[in-house]
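One chain of protein is taken out of this complex; the other chains stay put.
Letters A and B name the chains as they come in the text, with residue numbers starting at 1 for each one.
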Amino acid sequence: MGVKLEFEGRDIISIKDFSREEIDYILKVAKGMESVAAKGSDMLKGKILATLFFEPSTRTRLSFEAAMHKLGGSTIGFAEAEIASVRKGENLADTVRTVESYVDVIALRHPLEGAARLAAEFAKIPILNGGSGAEEHPTQDLLDLYTIMKERGKLNGLKIAFVGDLRYGRTVHSLAYALSLYNIELYLVSPESLKMRREVLQTIKERIPVSETTNLEKIIPLVDVLYVTRIQKERFPDPAEYIKVKGSYKIDMKTLSNAKKDLIILHPLPRVDEIAAEVDNTPYARYFQQVWNGIVVRMALLALILGATK
Amino acid sequence: MGVKLEFEGRDIISIKDFSREEIDYILKVAKGMESVAAKGSDMLKGKILATLFFEPSTRTRLSFEAAMHKLGGSTIGFAEAEIASVRKGENLADTVRTVESYVDVIALRHPLEGAARLAAEFAKIPILNGGSGAEEHPTQDLLDLYTIMKERGKLNGLKIAFVGDLRYGRTVHSLAYALSLYNIELYLVSPESLKMRREVLQTIKERIPVSETTNLEKIIPLVDVLYVTRIQKERFPDPAEYIKVKGSYKIDMKTLSNAKKDLIILHPLPRVDEIAAEVDNTPYARYFQQVWNGIVVRMALLALILGATK
Partner (left out) sequence: MGVKLEFEGRDIISIKDFSREEIDYILKVAKGMESVAAKGSDMLKGKILATLFFEPSTRTRLSFEAAMHKLGGSTIGFAEAEIASVRKGENLADTVRTVESYVDVIALRHPLEGAARLAAEFAKIPILNGGSGAEEHPTQDLLDLYTIMKERGKLNGLKIAFVGDLRYGRTVHSLAYALSLYNIELYLVSPESLKMRREVLQTIKERIPVSETTNLEKIIPLVDVLYVTRIQKERFPDPAEYIKVKGSYKIDMKTLSNAKKDLIILHPLPRVDEIAAEVDNTPYARYFQQVWNGIVVRMALLALILGATK
């Protein structure tokens, strides 16, 4: 019975555009893509994806392109704002209305907040937001949810900690929102100056229990999932402050000595040195699995919005 | 009966290399590609196109690549003169003789006049000129002809105006030539300093009636097709002169108040602000359809020169 879920032709701009039921459905389709990804498919044969990356993000771009190839489709695009027409003064609306003649779906990455939403308003074909500005990166949110679900077998009932730069970090705000649709407990671990902003916290706190702390050591034994993000040097006016903070949030075997046995560690990558190399080969580390999960989630989205899952 | 038209293995360097009969045939094959473009095809399965773009032109490059994918082929190439061997001092002849081992056809974009012709002399495989120097851009000419034919149902008998920079504009010279093969009347609207050069005009005037004017308002009510081009600031020694000119050639609803009901407006894109956004959703605007037409015209050329239309 249930509500009829309709994805064909739909834009993927913000995780906030999706109900929990819809998210669950996407994650289910993603699970079905695991075997398809391993052996390849002709589901999207004859379809073309454009990757329009106005700022470089090789990881996200290659993931979208690989997902499209694994479904039998092909890709065109650009990896930086080299686009000649942009240099000549073309606006995003015209670029999108041009490229939509070439392809069936566009994955867009843009430095400006709201760029993907604007593109979707002008385009007749679906737009996949590959990151616009600092806030929205819905395919990252979905792959993070999928990774937790897959690696822990569930979302509900988990204690999840975010560690690092919770103020400027691209993914943590929307992921926190997405997690708040489930019954989880959220721990926010960051230096004072990089705490999550009040207005972002508000909605989440209305839905789930949230604790804030600067003390990583204290929460390590409590949590089931540790979601680590980069702390960028340029955020600190005082270099000495940066060194101190960096040291206190580095995850190594010592940090993990009191961790639960089945703790999993995620990271959106790239990491610099927030997680020591010695952690990589422990069962805690799931950040490279996370990368693979990005493929199946993006395959699911491409197949859904191009109507190939019917 | 008619002459046997042979396209297999042929280079597409300049519109001037083609008779009207040949152009008509290309446009006919392009029309047949409309349905192929919509559903995809395996006509060029196993074939590879190289897009060698020594200067960026994302629009043209993506259009060629999409055309190739829609025919089931694949593409390799570069989008800027990043090519390492060029940096190391390699000449174009060697680059072409190298790349022809990798692929079945090359689409070349180059800043220098005559580059495509030179490449064709050295290559054993067909060269598609994707714009070389300021003069030749034959696939743009063909898609412009195709667009007029498709949107107006014919070429003969039409009154067509070119508006903007007719001196330096990349496409207007060769398009004027191509149109002169048909029974059309041509209106050239530009500021004095950007008038079409005498020597370019001469051949065209021998074939069709041509009027020159600086007054856009006066010719608007007369014409069936308005072909608008960008006016580039850097062409004007005096910025004040640029501002004045820019204002007088901007197409908006007021400019169009006396236009024929069935006037169509074309633009090779990208536009900056020669055409107001308010025009985009009127039936006059056909510049985004023009983009789609670029796909089918390039599909036709690829299929013809690779012998896939037999």
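The criterion applied here is as follows: a contact is a pair of C-beta atoms (placed from the backbone, for glycine too) under 8 Å apart; a residue touches a chain by one contact, two chains touch by 3 or more.
Note that the structure is predicted; figures quoted are calculated from it, not measured.
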item: Contact residue for the chain not shown (choose from A:A79, A:A134, A:V200 or A:L222); value: A:A79
item: Residue in contact with the excluded chain [from A:H69, A:R152, A:R207 or A:K260]; value: A:H69
item: Touch residues of chain B, complete complex, unshown partner; value: 45-48, 50, 74, 76-78, 82-90, 94-95, 97-99, 101-103
item: Contact set of chain A toward the excluded chain (per top definition); value: 39-41, 55-59, 62-63, 65-66, 69-70, 74-75, 79-80, 230, 269-272, 288, 291-292, 294-295
